[in-house]
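This is the structure, below, for whatever I ask next.
All protein chains but one are shown in place.
Here is subunit A:
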Amino acid sequence: MRNFEDDPTLEDLLTSDQLKRLNRMLSALCREPVEISGNRDSGAVALEFNLETVGWLSGGSSGQERLAAADLVSFLMMFIAKYRLAANLHHDTTEASYAELQKQNEALKASEARYRALSSQLQDKVDEQVAVIKQAQMDLYESARLRSVGQLAAGVAHEINNPIGFMSSNLKVAGEYVSDLRQMVPDTDQNRELLDDFADLIGESSDGASRIASIVSDLKTFSSIDQADYTLCDVNELLSSAVHLLQTEYGQDLDILEKPGELPKISGHPSRLSQTFYNLLDNAAQALRAGEQGTQGGRILAKTSVDSDGVRVVIQDNGCGIAEDIREQVFDAFFTSRPVGAGTGLGLTVARDTVRAHRGTIQIDSREGKGTRVTLSLPVR
């Protein structure tokens, strides 16, 4: 590309038509025709422009005439060249400005693309945050629901406790009355059948009432109705009494092996700890019952020991185990794998809350069909 400042040639300054016309006009002024060309003929005069020879002028009647004509042409050249220079410069600068504009345009496009990407990322981030908020709202709603259910349960438990108390005691008395009746009425087949059935009815009702009482007691613990003060507890003693309670419930054929270790006393809430141990033992007993061999051959191990973390309580069974797909849910309140009415779904929830209240941990290891081991760790202080 030529620069605007390059010295112009004859062709740059004049087109061939313009050159012919100039030749004609100059010839008309001179006595003999003159001609401008790029070739140097003998006797030709240099046409100078800006120290540069741009062409040669020949012809004319004399050297003087040629010089005069050449002067005139040089004079004209200056104005033509001025225009050329200005036009070329204008062209150059316009082109440079355009190139710069294009560069700026590219830069703008790139920055726009960057902002576009940023804005779509922003949308993703907003969506993400909205999801988090939604989840938090759900959790909040869920916990509020659970709290209200807990309050309702506590209320219901409190109200049920009294009637169930006198129902149980009345049924007990009614059972004694049936025994009394047996001696009073004539001993006929019909009477005997009637009284046996009567005794069964009362027995079943009594079982039902005690089941209601146990559910109510679970509910009360769950909703922390009876908040007693913390005292020093002997874990072995609490565990042992829970074992005895369970054996009363299930009968002596339940094989529970106790392995108490030497333990320091811990600061704790005795009734809640007892409830926890009972719940875990009850789960173990249920697992045996649901297992292949039933309670026969089934065995529960209740072991205590002490280590750097504090008191360890292990309750292990060789029952049915916990199915893998529900293992995540076992601590959820009201979740139960037992038939409707057989479990409140609060046993492990109560256990976990109790352990947490004692700043301890609870861990469940289970293999379906092989058994379950629950390990509680309770800090001494």
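Please note the rule applied: a contact is a pair of C-beta atoms (placed from the backbone, for glycine too) under 8 Å apart; a residue touches a chain by one contact, two chains touch by 3 or more; residues count from 1.
Keep this in mind: contacts and distances are computed from a predicted model.
Colleague: Out of "GTPase domain-containing protein", "Sulfate/thiosulfate import ATP-binding protein CysA 2", "Aspartyl/glutamyl-tRNA(Asn/Gln) amidotransferase subunit C" or "Intermembrane phospholipid transport system permease protein MlaE", which one is the UniProt protein name for the chain not included here?
Modeller: Cross-referencing UniProt, the chain left out corresponds to "GTPase domain-containing protein".
Colleague: With the full complex in mind, choose from A:Asp92, A:Glu249 or A:Asp332 the residue touching the hidden chain.
Modeller: The single option touching the absent chain is A:Asp92.
Colleague: Please pick, from A:Arg40, A:Lys82 or A:Lys172, the residue that touches the omitted chain in the full complex.
Modeller: A:Lys82
Colleague: Please output the residues of subunit A touching the missing chain, sorted low to high.
Modeller: Touch set of subunit A with respect to the missing chain: 3-5, 49-51, 78, 81-82, 85-86, 89-90, 92-93, 96-97.
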